[in-house]
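Taking it in order: structure first as structure tokens, then the write-up.
Just one protein chain is left out here, and the rest sit where they should.
Should a chain be cited, it is by its letter among A and B, assigned in written order, with residues numbered from 1 in that chain.
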Amino acid sequence: MRLGAMFMDIFRSFFTPPVTEKYPFEKPKTAPRFRGRLHFDPAKCTGCNLCAKDCPADALEIVILDRAAKRYVARYNLDKCAYCGQCIQSCKFKCITMPNDDWELAALNKEKFTAYYGKDDDVANLMDKLAHPEPPPQTG
Amino acid sequence: MTTETLLQRATEILAPFSKGNSNPEANRLDVNIEASDLPAATAALLSSEWGYLSAITPTDLGKEVNKLEVIYHFCEGAAITSLRIHLPREDQPDIPSISDQIPVASFFERELSEMLGVHVVGTPDSSRLFLPDDWPNGVYPLREDFSIEQAAPVEPRETLPEMGRVGNKFTVPIGPQHPALKEPGHFEFAVDGEIITGARMRLGYVHRGIEKATEQRNWIQNLYLLERICGICSHTHTSAYAMGVEKLAQVDVPQRAQAIREIVAGLERVHSHLLWLGVAAHEAGFDTLFMYSWRDRETVMDLLETLTGNRVNYSITVLGGVKYDFTAEHSRAIHKAMDYLEERIRYYLHIVTTDASFLQRTRGIGTMSLEEAKHFGALGPTARASGLERDVRIDSPYGAYHHFPVSLITAENGDLEARFEVRMKELLVSCFTIRTIVDNLPAGELAVRFPRKVPAGETISRVEAPRGEAFYYIKSGGGESPTRLKIRTPSLCNWTSALNKSIGHQLADVPMLIAGMDPCFSCNDRMITVRRKNDSQTISWSQMREYGIKKYAEIRETK
Partner (left out) sequence: MSVLASLLSLMFFPAGISLILSGMLYEWADRKLVARFQNRIGPRWFQPLADTIKLLSKEEIKPHSAHNLLFYGLPIVALSGALTAALYTPILGFSPIYSFQGDLIVALYLLSLLTMCTGLAGWNGASRFSLIGATRSLTQLFAYEAPFLLALLGPAMAAGTWTIKDISAYAGNHWMFLAQPVGFVVALIGLMGKLELPPFDAPEAETEIVAGALTEYSGRGLALFHIGKSVELVVAISLVTAFYLGGIGNPLIFLLKTLIILLFMAMLQSMLTRLRIDQTVGMWWRFGALLALLQILVIVLLKGWLS
């Protein structure tokens, strides 16, 4: 039984710098495998929708603008995403990556949490459709 | 004894009660019995010292079969005997209680009665365990015809009978909000000065209805849902689930993937025990040990981030294997981290066994003998500290533990100091095992193809989480989602021992006793009701909720 078994540690700490990371003045380096925000490459997408089907958080949705011409836009909700990486596994064509440098995702309003990925004119087309929805077809 | 011999013995013991036997898997025996025979069957198993009660699975078999099923699982080594009882599908059918023989069954029976609507005759405590106080009567979540609209809140009723104030004895509430608790739970201790004379608890503050939720998600999505049951046992949950589903689909996971899963499990154990050490030290008032052990825990978390991509909730398991490979560089990183951590862990072992002021708080406190540990159904390091040799990795090896076994760590004293000692020594074993696997990583693929629809069947998988045995019962109907998933986490079994041991100790020992069994409330609960009542104003939950909604609406408008 010793009194003060941690004495050496305490004594040494007095002469070594503290281990606290001084975020946000010094940003830590993330590991290469770290899963940051999702990025979607529309060039290889075939619209199979497996990524959206397997997402445990319903964060990813593939909007099909034109299946024959392969015009797809991905709607991604950053706030719902669990950053698990299952979509990367499910996609057979390697359209999805989660690079490790985009992880400071806090925002002050919720609009920033919905991202659209696709070819520029496809995305513009979709935003246009969302802003001006077509009236439902008349029946009868 | 081999598994076959054990199952043979169980068949003989249960022969008088059996209405039909079957062997759904090599290590399992299913015995159908009548509800009225349950106490006798349990007594027969206990008197022959065959196994311990591991879980009780309530299931609604559906409208076509028109029956409720309650399965009592007893485990001995790798053998599992399940007593299957069918009950009529009405409101509150009767089933006898076995809590008088097995104290821990009281928790399971409380869950059974509130979730499936079964009346357990003779159970000592029939108050609610997980469901909140304002849950309507007669609505049972695990029934097939349950829908969320039925669960409209009613006027809350206090389900824990008041222990009252007698003379100068009164009740000290700890939780749901209390600095001692890292997660909400409600304890009430009747104290006489500083000595505790009675203890009572209420869980369910982080109950998320996960078992029911798995039935609406496909097999792959469930991996991630189950991972998030708990932050520090996440990998064990996915391992148990993946193992069970892979057994059902009859898919062989490559050796390399199994070895990688074991490495991550070992690292998770290091993470969990270091976290626990810090928390327990903080409860004792030894903040320095808390700060240092959490500083060293950062090493493990950074290592896990390098290997799997995330510090918590690693998501490395997929059905059929693992996602990421370990290269030579990763192996070097692992060895470097293990060098540092082994030295620090030895140092912490030295401290918890020699520091005089710390020993004053842990030596001789909460002593649980071997018989008591067996009787209370303790699991994990809490049980091993009393000398009970119960470790799923050794009793019933799974995955890579066949090739890379671990050694069993027990202690004799059964007090708090023994629990600290057992956990620290387990860490040293884990570090050694991790090193061995990394140096001898088998070659092979990372993952194999896995079907989207899993063939019908049911399976049981058990893994050793840092806190004890985690029990999974998985039933598939052949579709893309499970039909029933029952999870019994180790902390639920350890509460009985902690509460019983607290009586006679001082109030100051209570946080240490609770911390000593390493509770994981998130693992227990899978609806939060918060009631705040100070003497001058009673705010009901609905009022507080309305207040919150109004307040945030105002904030949004002013923006």
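The rule is short, and it goes like this: a contact is a pair of C-beta atoms (placed from the backbone, for glycine too) under 8 Å apart; a residue touches a chain by one contact, two chains touch by 3 or more.
Values in this document were obtained by computation on a predicted structure and should not be read as measured data.
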Partner chains on view for the chain not depicted: A, B
Of B:Phe108, B:Tyr140, B:Phe358 or B:Tyr473, the residue in touch with the unshown chain: B:Phe358
Options B:Gly285, B:Gly504 or B:Gly548, residue touching the unrepresented chain: B:Gly285
- request: With the full complex in mind, choose from B:Thr171, B:Thr436, B:Ser481 or B:Asn500 the residue touching the hidden chain.
  value: B:Thr171
Field: Hidden partner chain, residues of chain B it touches
entry: 170-173, 178-180, 191, 193-194, 281-288, 291-292, 295, 355, 357-358, 360-361, 506-511, 534-536
Chain A residues that touch the omitted chain in the full complex: 3-4, 6-7, 10, 13-14, 16, 18-20
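The definition used in the following text is that only the chains that are shown with their structure count from here on.
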Field: Computed distance of Cα centres, chain B from chain A, in Å
entry: 31
Statement: chain B residues touching chain A in their complex are 217-218, 220-225, 227-228, 288-289, 292, 295, 298, 302, 305-310, 313, 315, 318, 323-324, 347, 350-351, 354-359
- line: Interface with chain B, chain A side, in the complex: residues 1-6, 9-10, 19, 30-35, 53-57, 82-86, 89-90
